[in-house]
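Quick one: this structure, given as structure tokens, is what I'll be asking you about.
Just one protein chain is left out here, and the rest sit where they should.
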Amino acid sequence: MRAALLLQCPDRPGIVAAVGRFVAETAAGNIVEADQHSDAIAGSFLQRVEFDTDRALGELAGAFTPIAERFGMTWELHDLARSARLVVLASREGHCLGDLLVRCHLGELRASVVAVVSNHPDHEALAARFEVPFHHLPIGDDREVQEAELSDLLGRMTPDLVVLARYMRVLPEWLVERWPNRMINIHHSFLPSFAGARPYAQAHDRGVKVIGATAHYVTATLDDGPIVAQQVLPVSHRDDPTRLSRRGRDIESVVLAEAVRLHLERRIVVYGRRTAVFD
Amino acid sequence: MRAALLLQCPDRPGIVAAVGRFVAETAAGNIVEADQHSDAIAGSFLQRVEFDTDRALGELAGAFTPIAERFGMTWELHDLARSARLVVLASREGHCLGDLLVRCHLGELRASVVAVVSNHPDHEALAARFEVPFHHLPIGDDREVQEAELSDLLGRMTPDLVVLARYMRVLPEWLVERWPNRMINIHHSFLPSFAGARPYAQAHDRGVKVIGATAHYVTATLDDGPIVAQQVLPVSHRDDPTRLSRRGRDIESVVLAEAVRLHLERRIVVYGRRTAVFD
Amino acid sequence: MRAALLLQCPDRPGIVAAVGRFVAETAAGNIVEADQHSDAIAGSFLQRVEFDTDRALGELAGAFTPIAERFGMTWELHDLARSARLVVLASREGHCLGDLLVRCHLGELRASVVAVVSNHPDHEALAARFEVPFHHLPIGDDREVQEAELSDLLGRMTPDLVVLARYMRVLPEWLVERWPNRMINIHHSFLPSFAGARPYAQAHDRGVKVIGATAHYVTATLDDGPIVAQQVLPVSHRDDPTRLSRRGRDIESVVLAEAVRLHLERRIVVYGRRTAVFD
Partner (left out) sequence: MRAALLLQCPDRPGIVAAVGRFVAETAAGNIVEADQHSDAIAGSFLQRVEFDTDRALGELAGAFTPIAERFGMTWELHDLARSARLVVLASREGHCLGDLLVRCHLGELRASVVAVVSNHPDHEALAARFEVPFHHLPIGDDREVQEAELSDLLGRMTPDLVVLARYMRVLPEWLVERWPNRMINIHHSFLPSFAGARPYAQAHDRGVKVIGATAHYVTATLDDGPIVAQQVLPVSHRDDPTRLSRRGRDIESVVLAEAVRLHLERRIVVYGRRTAVFD
């Protein structure tokens, strides 16, 4: 098995040595990749170790628990060989959805899309091309009804990651809080600029010379969660909102796919409102 | 003389033909560069024509006035051969100031720095190296005293452009309004993100993966004027505010110099809160 | 009909006026977009005009011929509303193919893929998902046999554009010359660096800090045709050839799709070994 251990704790001497011994001795592991970060301002230490081992995940987790307790660690241990289950939420724009479906098909992402959910019927055919069940959950008179249906559906699908691939509805706090650090959204601006609705129109109105796209974990506050990846591209006065929207699509797809890959390869440590990305 | 004509007006047929006849016939001019933009949303037409002519600027301006009135134009006519007078305001950080001094020395910018003004004494030696008068205007108990001195000094220096090269004080509205579209500031973030104080600390706190720099005309509202140029660079969790600050310097210098060049070559049309940059 | 007129000729007075009259009077057209370029070094004038008209393409072409002859123009007139026929050639890597199939499906490109051809069987399933015929043309003992089959197939499919989407075989001169400026290749380097085989290995060996991707029209000389679009991304010593290859994929897909879009929207004028891209 190839495993990834992610951890964070207050910085103090001895952590690297203790983790090193755990991997070498307890796991009889062979380190493939190791990276770490000391955040002097927060006083935090963060580490990611990727290693090959013959031991079982449960056994390793049991053995690591006392080490974690000693250093006050928040930690995760993952089997990287396991293919992840994605649920993708989309609305009218299909480019991010299509991109994810192709990447899963080609094996670029170690994952399969187990369901596509949308408040619009538009992309049923696209999902069908990849033999992925499509769930149309339109928003009727009472949006809470749809939110409850969506939450039930997510619960039944047991996804490892929920991907908001240009899903254009704000999710209620109670729903978001069920998927902490397991729900990634693509927002079509370089956050924190232009949070909320119609970011390309906002960008045009403000007259910026650069637009962007941001992939972030979803939290209860809209477009405010920890940022995983961002990309930008230069624009000019010739780019009206329609053209901004067309040109921005390419970076949206790429940034979202990048964030999903980083999550699936367990390269992200969230600490406070920030992320360390060990790539 | 090489001249630049900049204009904007409501879009309607006949503008290009009328301007073309003016340049060809009245100015007996030879067009070197011409560019235009129709903003369908604002219903505006914007144009820049650069041409060689033997006629005098005043004569041409007189002849253009009836055309401008017919189409309801806002317009400017400039002699591009004339070297401009810059006043540069700085505080503690000297990289933008140094960069502008070198560019003027080398003739990369058709301008000379006629004065450096600062609320700190730090860069007197740097100004002296380029034989530029340095004015130290410290901020004492009453900031309004310093603002009045600064305004007097600017008035006496008759600059074509006032450049805020990391000048870290907010200027009062009444002073800014004396230099409409003739005062350029560099802000060390990709506006509208992180306006105001300590943008690199803000960027670090928010955990963005991209930082930027923005050159904009100064208006009465802080960091809110029309954007002329922006650049960005990718960052990671390893970049603490000190490192962000160091890495950001290079794009600050380059973006500010770019904006000054665009202004001096009369390539910028401000309309509303936006700019068209004909480069 | 929305039409695009592309032309090039020796630069001299009167061209813009003549084209303007043709569009306004002969075509009774409404100009949507117009752009032009004078190349002072080559002495060439290039222009693109996009306009709406009720006249038929053949009629317009007939009326434009004498104007073109007067100025010695090379020119093309296209119906932009017509959906184009693409034939996509691929080998083992499927990301560019998948990306093009999704974009055609979503209508981002005004085109349909009428055939996928490959020297490997790998992507039959992907083509099938989009109901596109897949032609497996393996290279046996005599590569000339395969080349003849490929040429026959292209001839039968009557594509508007042949797209080499990471097709890893060099095509013979005689075949390439049948599709002048109608065959686009993606090469996974920033040409002219690293032409030929295994560009990521070459890039790693040379130790560059930037890699790139180049979309270009195919000519008889390998990787030497007119460049349409290029993109780059920063890399470090940590990027071994495998990782370069993975990271490069995203810019390959985006650059190739961009070049196909520019071709289909008839925004490219090839002159000599260079392109003007009116976007």
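Each chain gets a letter, A, B and C, in the order it is written, and its residues are counted from 1.
Criterion: contacts are C-beta pairs under 8 Å (C-beta built on N, C-alpha and C of every residue); 3 or more make two chains touch, one makes a residue touch a chain.
It should be emphasised that the depicted structure is a prediction, and the values quoted were computed from it without experimental measurement.
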item	value
Among the chains presented, those that the missing one touches	B, C
Full-complex contact with the absent chain, from C:Gly29, C:Gly94, C:Pro159 or C:Pro226	C:Pro226
Hidden partner chain, touching residue among B:Arg129, B:Arg143, B:Arg156 or B:Arg178	B:Arg129
Contact footprint on chain C, counting only the chain that is left out	37, 39-41, 190-194, 204-210, 212, 226-232, 234, 236-238, 240-241, 272-277
Residues in chain B touching the chain absent from view	94-95, 98-99, 101-103, 105-106, 108, 126, 129-130, 246, 249-250, 254, 257-258
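As a convention for this text, only the chains that are shown with their structure count from here on.
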item	value
Any chain in contact with chain A as well as chain B	none
Interchain centroid distance [CA atoms averaged], chain B/chain C, Å	39
Chain centre separation (chain A, chain C; CA means) in Å	35
Residue list for chain A, restricted to those that touch at least two other chains	none
